[in-house]
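Only one protein chain is missing; all other protein chains are in place.
Then we have subunit A:
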């Protein structure tokens, strides 16, 4: 591991200032991904600015009736929060589906959004990887890609974003707030992750040196969000990354879909909002046939690789299962 400086920040402007314009400085939250990547040499920061003591550890009502989640709220505290469980149950479920109890106690909301792909080539510094070493190539395209992307990838990178939390946040139209040396800013989570195209090393739209301060959930579709769920498929029963996941929220009146939110995990370089499926389903009968048709509308854009075509069927089945469960719940 490369040697590095360490400073602890006590307030938000102080944290931003402590970066000192150093492009190789990193903010340290829970460290569950960053410290791991430093051990393997994937991350080689010159200095760490520890942000765990910043006053960003609260989940609070937002002025507009939504919910504001501080960047250093731990996964555990987020998933245990009564308002999250009551108003956005898919978010609590998504967080609980990720990692282990130990890691959820350490990991933070801001860090979750900025965690790196678990693509094996990315994590192995002896391999080429366009994300880690731009222009070096992508061995996954013709190599080990059983768990890689089927949507929105490019010939330059087929890695997936590993977050569960982010999938639920995407379904709920979350916005990311941040602070820079020149003031605060906000980005819808939908625009937070950049398209892969030819620059997989450029992952987010955060300005250089920006500190994520929190995530805001809008009150918008409160009735829909309250009837929501997260389903995750993985290769063992617990403590594994998804091979496919769905966050779904559904508002049904008289057997007709009034409002629906769908986001997919582990199929793209970012949490994938399924707009085509939502459009196909809004106003349609809330039954399995139409749920499947909506999934197909989204998955028509899928471009699976030789070894991950199973994900297309998996995602279709997940969408039908999730929405059927929610339709049943709505009918009670």
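Here are some notes:
By our rule, contacts are C-beta pairs under 8 Å (C-beta built on N, C-alpha and C of every residue); 3 or more make two chains touch, one makes a residue touch a chain; residues count from 1.
The working rule: contacts and distances are computed from a predicted model.
The protein name that UniProt records for the chain not on display, among "Transketolase family protein", "Simple sugar transport system permease protein", "2Fe-2S iron-sulfur cluster binding domain-containing protein" or "Pyruvate ferredoxin oxidoreductase", is "2Fe-2S iron-sulfur cluster binding domain-containing protein".
Among A:12, A:42, A:73 or A:96, only A:96 touches the chain that is left out of the view. Checked against the full complex, the one of A:52, A:202 or A:279 touching the unshown chain is A:52. Listed for subunit A, the residues touching the missing chain in the whole complex are 1, 3-8, 28, 30-32, 35-36, 38-39, 46-48, 50, 52, 76, 79-80, 82, 85-86, 89, 92-93, 96-97, 99-103, 105-106, 237-239.
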